[in-house]
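With one protein chain removed, the remaining protein chains of the complex are shown where they sit.
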Amino acid sequence: SDEGTDEGTDNGDAPTSDVKVGMAYDVGGRGDQSFNDSAAAGLDQAMDEFGMESQESEAEDGEAESAREERLRTFADAGYDPIIAVGFAYAASIGKVAEEYPDVHFAIIDDSSVESDNVASLVFAEEQGSFLVGAAAALKTENDHIGFVGGVETPLIQKFEAGYIAGAESVNPDIEIDVTYLTQVPDFSGFGDPAKGKTAAEGMYDNGADIVYHAAGGSGGGVFEAASESGNWAIGVDSDQYNTADPSVQDSILTSMLKNVNVAVYEYLTQVNDGEFPSGVTTYDLAVDGVGYSTSGGFVDDIVEQLDELKQQIIDGEISVPTAP
Amino acid sequence: MSDVAPAVRLRGIGKRFPGVIANDDINIDVARGTIHAIVGENGAGKSTLMKILYGVQAPDSGTIEIGGTQVSLGSPADAIRHGVGMVFQHFQLADNFTVLENVVLGAEKLHGIGAAARAEIVRISDAYGLGVEPDQMVEDLGVGARQRVEILKVLYRGARVIILDEPTAVLVPQEVEELFANLRELKAEGLSVIFISHKLDEVLSVADEITVIRRGTTVATVDPSGTTSRELAELMVGSELPSPSTEASTVTDRVTLHVADLGLPGENRPLLDAISFDIHAGEVLGIAGVEGNGQAELVEAIMGMRPGATGTVRLAGQDLTELSTRRRREAGIGYIPEDRHRHGLLLDAPLWENRVLGHQTRKPWARRGLIDRGASRTDTQRIVEDYDVRTPGVDTLARALSGGNQQKLIVGREMSGDPILLIAAHPTRGVDVGAQAAIWGHIKEARRLGLAVLLISADLDELIGLSDRIEVILRGRLVGSFDPGQVTPEQLGSAMTGAGGAA
Amino acid sequence: MTNLDPRLQKLGLGLLAPVLALVLAFLITSLVLVLAGDPVGEVWSTLLGVPAERNVANILNNATVLYLSGLAVAVGFRMNLFNIGVDGQYRVAAFVAAVVAGEAWLPGAANTVLAILAAMLAGAAWAGIAGVLRAKRGVSEVISTIMLNFIATGLVAYFLRRVAVREEGSNDIGTKEIPEGSRIPGFQIGDGSTTEVYGFIFLAALAGFTYWFLLNRTRFGFDLRATGKSTTAAVASGISVTRMTIVAMLLSGAVAGLVGLPLLFGDSYSYGSTFQSGLGFAGIAIALLGRNHPIGIAIGALLFAYLDEQSNPLQILVGVSPDIVAITQGVIVLTVVISYEVVRRYGVRLEQHAVARALEAGRATATDQEEEARA
Partner (left out) sequence: MSAVTTRRLPRLWWLGAAVLVLLAISVLRVVTGAEDLASSGTVRATLIALVPIMLAGLGGLWSERAGVVNIGLEGMMVLGTYGAGYFGYHYGAWAGVAGALLMGAIGGLIHATATVVFGVDHIISGVAINIIAVGAVQYLAALTFVGLPGGGQTQSPKLDNVGSITIGPLSDALGEVEGQNIFFVSELAAVARALVTNLSLLVVLAFVLLVLTYWVLWRTSFGLRLRSTGESPSAAESLGVAVLRYKFIAVLISGALAGLAGGFLAMVASSNYRDGQTGGRGYIGLAAMIFGNWRPGGLLAGSGLFGYTQTLGLRQGGTSVHALLLAVAVLAIALAGYQLWRKQVRLAVGILVAAAALITVYAAIDVVPGDFVNITPYVVTLLVLAFASQRLRMPAADGQVYRRGSAG
């Protein structure tokens, strides 16, 4: 069960480093084929390149605030530095623990509310990436009817929804968009219930939508299945799901909204390797390719130009994307 | 008789429970084609013995022979296989099943669970005049019919030996007669019947042989023709058979309980219909009726436990009609319920808590919403002494007491709230003769002190012996009033079944 | 049979059960670890190691929350009501309290008191629905509270979004923060600890005492327990079971309303999407573990909180999934009741022995007198 990757010292020519990274995942942890996995990929890349040592731990569903704090403290006490917290749920605990351990460095993904000299906030402009896939959907749809499946109705997921709708409407103001959320907080099962994801997507396809974008974590697998079975398109999220999803549904994945958590983690660790610990907010948006869309499968090759134009407009500030529906 | 092996031969049966010797060196022969009665005090070990013979419990020692061969009975299935059937004191029927389902259960191999089984049931029912219909739900049946189903269950399995544990406790005389007719018919077919009862007159009238058990041992086997019930009782307990007997009337002209036009709607017909009567201070009013004719509902309506009841109830001038059960109790009603386990006790609570039950608002143990445990303990101790409750202490759980002692505790509790009305439903059911006498004594004493008593009993001797007046209830209506000094149990019985008129 | 003082004997039996259960749970967990090839020794040395001061504080804090949840469930259990809905009740209540306290209509401590009362009312009202349905319509409270949990989730989520404020840069939404003056201050244990123990722990203890006093010393408690032991006997004794059912559910819900408050007033200061969930289900196990006794529940809550806290670093330090502790906790619940049951049967037998001996003695004297009379 030990997934800690104590790599780096097994052969002679590999680089070595005495940095020990503590990685605190959100619920689901490594292997969730989504958000956490993306962070893990960035970590793995850094481990390989820099020969760092790392240890991982993940949150339990519905755990106490103190459990999150203790996870960070245990890392700190065991000499891990930096400690990366994956997910906004860690915001409060990072704020508290960072104060207790002023000499240890922390990073948090998806939150920029903590201001401290030893905390780096890595946040993403999910609405911008979603805007582009929304535009892609609007360009590709034959029925002028598309859908969005959200896992759990949180502000973060609503950000995806808002960008997606804005993007689609920028192409076609009259487009019809179905929106469904699978569960409400604190019932986070909507991120892990493919059965519900499938039913919701099927409903949209039957209702005339031909492209459905999901921001539903593990439930997204159901969305892909629904797309594949009905011969429609789906849009993936977070990572390039054309490559990570099961091969049987590959051909139904039009594109994916990339939220490059791996890049953020990797870049952060690169700086750490160089001996500097960044702090403050780093926003990963379209301008720095922190978010984007994927082209694997080549299904959007015909509209890349239009999308890139929109992308430039966003970068230039000509289009401002809303963050709430 | 001596050539043929007896139907059942028990030799040296012994059985102990933790701390109790229930059976000790029991020896009984039951001849074929006879009715063999077993009598004994409460707790003497009769039921235990029968459960051993039916394979429910295993004996610690001794041998069982059935039809001349020694058998070992590990479960009721074994006993059934050897032709033994048993009708338990508390009916063993699933209410939510049909008669058919109840009968074929466990004996599906015989005739399946379908048409063949139904035909067989009808055949047996006709052959013995049991009048059982296979597709009726058991919950819709009365007590007598249930008992006939129990007997049919036994016959269906082809039993040659039939055990009946206290079958008459809940029956009226007519039903008892019908039962006895059935038994005689069985006997004529060559079956053997083992029959347990506390009612010694019945035993003498129906049995061919009587075995007396005392403290787990067989003390004698007697011939009914040469014995009286007095002698039997002496064999059982070593003392005289007490009897409820009327004493000089203490009836006053003060009306304690006034019931007018009491009604209770039911599904098909009213459960209670226009019931009116008065009970005076110092008077015992007996209610006679076949079980299920509304006596339980009558009591509960007076106690305020039945929401839909209509009509008026007054206690010593105070109108109780709108009051809750608690208020009615506070107004001075003592209540000895019919089913002590369901309505009288918290089986898993200590005696002192049971003392408080129903008297939660009384001083000295309840003051300003608090319960004073010390005061309750003291008063429980008083009841234990005054009413001869056999218990190691007041912290013992009620469950651990024997039926008779549980009943004495309830009687003591209900008498000590200074009630002006006592409602006593079957106060001595299943209670041994000693305790029975004590309970009768307490009721007579209370009557002498001016208490009004509403007495409900299936034991007509008890009813006639204790009451100043007897009302008969039939299908929720009072159908006749009798003077206990004149009426015989048989007359009462026919009024209860609707066959006779009022005297 | 030994002639031990019966009280001592009872105490011995009472202790035997939990000890037996813990040993059994220990063995079963170890077996699972061995089968899975995980390091048994390291796991136990982490779990059973002496907690640091801040961990002690965490244990006390979590135990406070679990304790209240256990109490809420226990109130129902004492009346044979199975309140699975503590989960929904405390979330509704914590949300209401957070809104009330966040709005701060009253200053300082008055605001706190008002919010606590509002929480108890909200919890009671939510549980009361199940109580009324049970009492008036005969709907099993097991089913209705399950449904109400899900309904609570939807409703609270809806209203949370209506009232939520969102901090700049945060993806979390929550109610307005409770002003400083209305928070319940904690206290430190030892000197090195950075984590404070919730001040609410005293209120929890008070709730426990109130529970004990109400149930064991008052007439109301007598009625409630009597109804739990036998509905039919309760009715015959003059207790209104309908009323008791509703009142018991209201009471259970009111206590459930307190469950989230230590967190609210001592830690998070607002109700948001990361507010701890699932506390109601833990409460069921804890109430059962503690046999509905206020001290027992406290021990159960401490045990669960201790295991949770100690298991937290398992993955980081030993590389074993902390979920192993859930197995341990469940096994403890099961082994505890099994050993209680075994010990209880043994106790009943002892009791019967005593009764039988008393009877034998009675008979002996009766026989003696009889014989004397004959002589």
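A few comments on the model shown:
Labels for the chains are A, B and C, by order of writing; each one numbers its residues from 1.
Note that a residue touches a chain if its C-beta (ideal position, glycine included) is under 8 Å from a C-beta of that chain, and two chains touch if they have at least 3 such contacts.
This is a predicted model, so every value here is computed, not measured.
Although it is not drawn, the missing chain touches A, B, C when the whole complex is taken into account. Only one of A:95, A:186 or A:218 touches the absent chain when the whole complex is considered: A:218.
One of C:55, C:69, C:182 or C:329 touches the chain omitted from the figure, and that residue is C:329.
Among C:40, C:142 or C:299, only C:142 touches the chain that is left out of the view.
Seen across the whole complex, the unshown chain contacts chain A at 1, 3, 27-33, 37, 58, 61, 153, 178-184, 187-189, 192-200, 202-207, 218, 221-222, 225, 229, 244, 246, 248. Residues of chain C that touch the chain left out of view are 32, 36, 82, 84, 133, 137-140, 142-144, 146-148, 150-151, 153-155, 157-158, 281, 284-285, 288, 321, 323-331, 333-334, 337-338, 341-342.
Touching the omitted chain from chain B are residues 47, 51, 54, 56-57, 75-78, 80, 86, 88-90, 92-98, 100-102, 104-109, 112-114, 135, 153, 165.
Just so it is clear, only the chains that are shown with their structure count from here on.
Hopping across touching chains, the smallest step count from chain A to chain B is 2. With respect to chain B, maximal separation of chain centres occurs for A (centres as means of Cα atoms). Among the chains in view, C has its Cα centre nearest the centre of the complete protein Cα set.
Counting partners per residue, chain B has no residue that reaches two or more other chains. The multi-chain contact residues of chain C, meaning those touching 2 or more other chains, do not exist; every residue touches at most one other chain.
Of all residues in chain C, those touching chain A in their complex are 36, 38, 54-55, 58, 61-62, 65, 91, 150, 153-154, 156-158, 160-161, 166-173, 194-195, 263, 267-268, 273-278, 308-309, 312-313, 315-317, 319-323.
Those residues of chain A that touch chain C in the shared complex are 1-4, 22, 55-58, 60-67, 69-71, 73-75, 78, 88-89, 91-92, 100, 110-113, 121, 123, 153-156, 159, 183-187, 281. On the side of chain C, the complex with chain B involves touching residues 217-223, 225-226, 229-230, 232-233, 235-240, 348-349, 351-359, 362-363, 370.
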